[in-house]
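What follows is one structure encoded as structure tokens, with my remarks underneath.
For this depiction, one protein chain was excluded, whereas all remaining protein chains were kept in their positions.
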Amino acid sequence: MSEALMRLVRHVRPGMRVLLPVDYAGVAMALTRPLIAHLSAQGGAGLHLICVPTGGLQADLLIGAGLVASIETSAMSLGEAGGAPQFNQAVKEGRIALRDATCPAIHAGLMAAQKGVPFLPMRGLIGSDVLRHRPDWKVIDNPLSDTPDPIALIPAIQADVAIFHVPLADRDGNVRIGRRRELAAMAYAAKTTLVTAEKITETSLLSDEVSAAGVLPALYVTEVAEAREGARPYGLWGQYSGDTQELIRYAKMARSPQGFADYLAGYMGGAAV
Amino acid sequence: MSEALMRLVRHVRPGMRVLLPVDYAGVAMALTRPLIAHLSAQGGAGLHLICVPTGGLQADLLIGAGLVASIETSAMSLGEAGGAPQFNQAVKEGRIALRDATCPAIHAGLMAAQKGVPFLPMRGLIGSDVLRHRPDWKVIDNPLSDTPDPIALIPAIQADVAIFHVPLADRDGNVRIGRRRELAAMAYAAKTTLVTAEKITETSLLSDEVSAAGVLPALYVTEVAEAREGARPYGLWGQYSGDTQELIRYAKMARSPQGFADYLAGYMGGAAV
Amino acid sequence: MSAAVLPRELLISTIATLLEGVGHVAVGASSPAPAAGAMLARALAEEAGARLRLSILGSVEHNFFTNGSAELFDCAAQGRIDAFFLGGGQIDGRGNVNLVGLGGYPQSQLRWPGSFGSAYLYYVVPRVILFREEHSPRVLVGEAEFISAPGTSPEGVHRSGGPVALLTGKCLFHFDKARAGFTLVSLHPGVSLEEVKDLTGFAFQHAANVPQTPLPEGARLQLLRGRVRAEVAGSYPAFATSWGAELKSEAKA
Partner (left out) sequence: MSAAVLPRELLISTIATLLEGVGHVAVGASSPAPAAGAMLARALAEEAGARLRLSILGSVEHNFFTNGSAELFDCAAQGRIDAFFLGGGQIDGRGNVNLVGLGGYPQSQLRWPGSFGSAYLYYVVPRVILFREEHSPRVLVGEAEFISAPGTSPEGVHRSGGPVALLTGKCLFHFDKARAGFTLVSLHPGVSLEEVKDLTGFAFQHAANVPQTPLPEGARLQLLRGRVRAEVAGSYPAFATSWGAELKSEAKA
């Protein structure tokens, strides 16, 4: 595992609240193996994962590797490959604390953190069992309404670390996020942001107004490392497609503890250190 | 005045709530004359202006032309040319209703409208006379806090129309806003969005991921018209600088009713219809 | 002689009918039939000089959003989304949907992916179309075990949207908000009322004579098999391919 990737994952410590992006936004899959190696060495990582707003392979691998204490997510899915087997099993057995959400609630929680406020209100939710099982979400009467008007409040999601993958970064640490503004939302809400990039360029990404529009400024980025093909087996927008066959292969193997262990061994034994 | 510009301003009716951008974000100055002509013909336009988050020449001209009933703004300024004379006079004489704000409160109000919620909370404000003079802003005790924790709530700013200028639009109505995301915030919060563009291109602005990042999709844009040099005498980001001398000339003339009337006559008499 | 109408073509055509008058419809990433239905509705709208916008979520090419994955929900919040589709592990007689799982909570013995955006979109999109090909008592239940999103809300709870219809591989129901219940409005060819009653775990209303779901024909069917099938191949290549194969084998029959 490259020293650059190890340098990134050393920022992640047991018990941290970790933001991970949805599969089409740019998942730092290349960091998964270093993360598992680094945290397993520390024993019982107890990470609190927050999927923005849904999770997939990366979260499932971390759960299967025993590194997750809790997960907040709107859904866990491997797309065409079906459900996430390690998540399903861990939930069934009660091995991880579960915070079911719905996508806009996760966006609301991140926006509250972005704005430095304790909560953001949100419509919907009332009468849903998702709300019923979230003691941290409150329903109040809208103080600005003349008539009774219940509305839910979503608390700010303050995270320790955000981790994602992008097509391009520059030497200053500015990273291209394009239309994937949820990556900016993650970085705004996290103390530390770790980014892998297909490529690091010498030209400043802020040097022209067209390019600059889709850039997350270096101010919000703690560290960047190059990782070509870094999202695989997921695709990366504008760069390459995902590998559904690999996800199906994982889904099959990960259905059983032995199968998952075999997959993980193969995964961890991959490239030379 | 071009028929295309007149077509745009016909969407603006008396009594409407109008969002206008800050001077460096792209002001549709080319629409000012058609707007004044169109609304003056209707008599007593009584517009409710909301400056995002501060106002300048465009708002001052509308105020001086007698078309404004109220203004919400964090500040009114002509930059190096000093204060906004018609605003100052109208405020002194009590001719327009004044809603002093502070920049992030206007952003919060627009975000609440964007999210379809009645309010957004905001820190600061408590003990400020800005808050004291805003009966529409409420202070509540943070329902998520164990200890007393007062926090202000800013109501959603639901606007009828947003008006701004951009460097480029395409034939589908997608418009380039670059890093000026407040223009998107305005469009999300308005029922109608009118945009002038330096140029209209045949190539779709969404056709490549780098370009698409700084685009406001046509879904939010009601109508676009071409207006070369359309922000002048303001500058336009990435395109041309502002004309401080013209602002100084305006500021001088607009200090008196007669001076303003002379300026406006010259302004309205400008190009042939 | 062209092939008889395929089951999927009936569904796609019915979806397009349910979308009549809509300006902007959002379709989830794993929904080929709704996407095709929306594409047919778009083609028909264009013939009539109107316009229908289609957002296919999770797609890069067929997604004109530029503000990240929050934008769909903001768009709906602003009232700019007219229609949306929802499936559901369980759909019950009051229109409640369960996307989370069965056999207890939080330790669901059978866990599904999760609620996605349903606990919000179900409340704010005016025309939510419930769509499940599988019509069985395990899907259409008397009472959902977990309510990802309720079919209706009490008076006084802000709600601008909700379910309007439930389309399955057997029939079409409309949803009556006032009654919080379904009404069977048409049976697909070859399906009887008794069969639907047997396979549906909730009570529903129906007229004495339930008509057949109209089949697409003539120009509509041509549009479906031509332009729409070509368009849907871009986002759902496997779906388009199997559709083409079915047409070939039907034409031979």
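A, B and C are the chain letters, set down in written order, and residue numbers restart from 1 in every chain.
Here is the rule we go by: contacts are C-beta pairs under 8 Å (C-beta built on N, C-alpha and C of every residue); 3 or more make two chains touch, one makes a residue touch a chain.
A quick note: this is a predicted structure, and the numbers were derived from the prediction, not measured.
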Touched by the hidden chain, restricted to displayed chains: A, B
Which residue of B:Ser74, B:Asn174 or B:Ser211 touches the chain not shown here: B:Ser74
Residue touching the undisplayed chain, where the options are B:Lys138, B:Arg181 or B:Arg232: B:Arg181
Candidate in contact with the missing chain, chosen from B:Thr32, B:Thr54, B:Asn174 or B:Ser211: B:Thr54
Contact residue for the chain not shown (choose from A:Ala218, A:Leu236, A:Ala251 or A:Leu264): A:Ala218
Residue numbers in subunit B that touch the chain omitted from display: 22, 24-25, 52-54, 73-77, 79-80, 83-84, 87-88, 91-94, 98, 100-105, 107, 111, 122-131, 133, 147-151, 179-185, 237-238
Contact footprint on subunit A, counting only the chain that is left out: 113-117, 174, 184, 188-189, 206, 209, 212-220
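As a convention for this text, only the chains that are shown with their structure count from here on.
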Distance between chain centroids, defined by C-alpha means - subunit A, subunit C (Å): 30
Where subunit B and subunit C are represented by their mean Cα positions, the distance between them in whole Å: 41
Two or more partner chains touched - positions in subunit A: 111, 122-123, 149, 151, 179, 237-238
Of all residues in subunit C, the ones touching two or more other chains: 60, 65-67, 77, 124
